[in-house]
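Each chain you see keeps its place in the complex, though not every chain is here.
Letters A and B mark the chains in the order given here, with residues in each chain numbered from 1 onward.
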Amino acid sequence: MNFNLSEEQNMLKDSVARFVRDEYDFDSRRANAASDLGFNPKNWQMFADLGWLSIPFDEAHGGFGGGATEVMAVMEEMGKGLVVEPFVATVLMFGGLLNKSGNAVLQNANIEKIIDGSLQGSFAYLERQSRFELADVKTQAKRDGDDFVLNGEKTVVSNGMAANKVVVSARTSGEQCDEAGITLFLVDIDAAGIERTSYRLMDGQLVANIKLTDVRVAGDHVLGDVDQGYALIEAVVGDVIIALCAEAMGIMQKLNTTTIEYTKTRKQFGVAISSFQALQHRMVDMFMAGEQAKSMLYRAVCAAESGADDLGKNIAALKVMIGRNGKLIGDEAIQLHGGMGLTDELDVGHYVKRLMMINTTFGDADYQQQKFNRLTYSD
Amino acid sequence: MDITFSAEELAFRDQVRVFLSESWTEDLAARINGRDGDYKAAQIEWQNKLSVKGWLAPGWPVEHGGVDWSVTENFIFETERSLAGIPDVVPFGLKMVAPVIYDFGNDEQKKRFLPRILKNEDWWCQGYSEPGAGSDLAALKTKAELDGDDYIVTGAKIWTTYAQYSNWIFCLVRTDSSGKRQDGITFLLIDMDSAGITVNKISSIDDHHSLNEVVFDNVRVPTANRIGDEGKGWTYAKALLAHERTSIAAVADSKRRLRDLRELLGQEVSGGRALSQDTQFQNRLSNTEIELMALEYTELRVLASTADGKGPGVESSLLKIKGTEIQQSIQQMYMDLAGYYSGVIHGEDTEETIGHAFGHSARQAYMYGRAATIYGGSNEVQKNITAKYVLGL
């Protein structure tokens, strides 16, 4: 029994930490996010050169063959730097769908390009009405000869503007909220009938709404099996949730240390406010919230690495705890920074906003708790 | 024990409702809530309607243009205004500096400033906090030195709301550094057009420009602009704080926000089911609604004791703490109800292209709302006050 990273994993973690320290101060991060793409292509190429883009892929496709532990190591450090480059969207989400799709042709055609940094990808699953229900899919895909024709709209598509290719979830059968009848299509962003509106989110990412009007997709561009897309989505989303929670873990640690440092320097009533016992106990609560979240992250990573039966319950529990403890830490970080916590110049607000978006992504704490309850009381 | 309204009070309520429904327009609502370039003009347009009606400053002494409403009438007016979705008047002139002027100013100052405030001819801002003096207000360092009939003011004030719109600022400045910190503080009225004043925008987490830093570099202020005696400014300012805390509670506004939230809950769906049928949302709303039902009566108890001439007193800290906690829990629920769309920054885009109505405003309210537990004496300071003066700890 041990919770230590291997030497190789530590080297990986350190290299990301070094990148954040050397290339990613607050101002460059701001500039990267504000750019047209929503991130810095130079950094992306650096990720490729450092081999980070290959982490989750099998050696067979030139990948590093990393698992949940390697991804956690990388994401925790990226969280500390609020890195906006679309590692999650392209490598973990888009790449993850390819990886688990079992479709060798599409894998051979795309994974190498992801790894060398030349291919940006995205997953378009959300619709105006769907909230957190991945199975709530109105977008239609009708067979037409060997092809499918897609019609509908996808919203808040992460990395939707930079992506060369998008995986789109569409309904090939069943009712609007059925899990059965959802199919995943690999769509070229330049395909005829695609129209995009781009906008920004509070955490700096550039996202898009994607309108599909009679978009024609070849039948061999289906990921997994027709009508069976939901299981594939759930499997990959589970991995991505763990990755996002590792990012959140990095953010919480950063907020905790920043807050402690600030209270030591901020003087009121003639003393540093860190000397007030009431604030000390609240910072202890922040610390405990962070440590408990870290333990839950380790638990979920171990469950993923060992393929435990209760992996789904562990992931739901992790998302609940990251959401709740992240809110406690974010609220207290701003409150204890006083007026300074309200300014845009300080990084605190930006860390908090990213935490809030992570809580929302793939279902907030309340939603995930209901999922946890279903997994516990269904029997 | 009796809170039922008398026939006269019910008649007054109808009168208020009629006036508000006739005077408050969709156009005003859009321009004021939009909070953009046109905000100031719209706000003044609305306050002028109140001024003409004679209801702009009901709390003032009658001889200066106030109305002698009972606490109940005041409560009725505030409740109706909030439930109609109408924002409060800008408090800095009408509710903050004016009372100081008519309580502690000289006749000359009363004649000079009060009528202009009542006609919305001046826009005031508040110069209390400083980079080094937040909850610990008495630590303020901005100094004013006498030079003939003028004070020379040098220093900086921070978190100054709407300083960019203001032509006057009321400040606490230090005229004496010897002795107790609370002594040696003087209350000055300063013309924002004076030479040596710079207003620096503070961009804040709600992406909206309301906060500023106001820097004073050897600014000349005539002693005629000093309220009361030199060194007594702290006493004059303190008289206001209890009132400020009470109004920060904004009970009636929270009632409206909660009512609107409940309606939204019935419109938003998850998995094809209206979220008004979701037990978790029901519980979160009722947790807050129950606290608010109680706080409304806590406020009434405070008002009643004011009516008995006891003054708001220390319960105002409780009002401030609970009121702001409730505001923030409501803001949080709007965010969670908006889901992914709580993160959307509209920018140039419209609700139509992006596909969601209230995410953007929910986020701005949430972010702006972080300030409520910090300003007006942080909630931690309110607890210290309560522990010391109410519980005797």
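Just so we're on the same page, a residue touches a chain if its C-beta (ideal position, glycine included) is under 8 Å from a C-beta of that chain, and two chains touch if they have at least 3 such contacts.
Source: prediction; values computed, not measured.
For the full complex in this file, the chain formula works out to A x2, B x2 (one representative per kind shown).
Just so we're on the same page, only the chains that are shown with their structure count from here on.
Between chain A and chain B the centroid-to-centroid distance comes to 39 Å (mean Cα coordinates, whole Å).
Interface residues of chain B, counted against chain A in their complex, comprise 129, 132, 134-136, 139, 158-159, 202-205, 207, 211, 268-272, 280-281, 284, 332, 335-336, 339-347, 349, 353-356, 363, 367, 370-371, 373-375, 378, 380, 383.
In the complex of the two chains, the chain A residues touching chain B come out as 126, 128-129, 131-133, 135-136, 153, 155-156, 176-177, 197, 199-203, 209, 267-269, 276, 278-279, 327, 334-335, 338-339, 341-345, 349, 352-353, 356-357, 360-361, 364, 366-367, 369-370.
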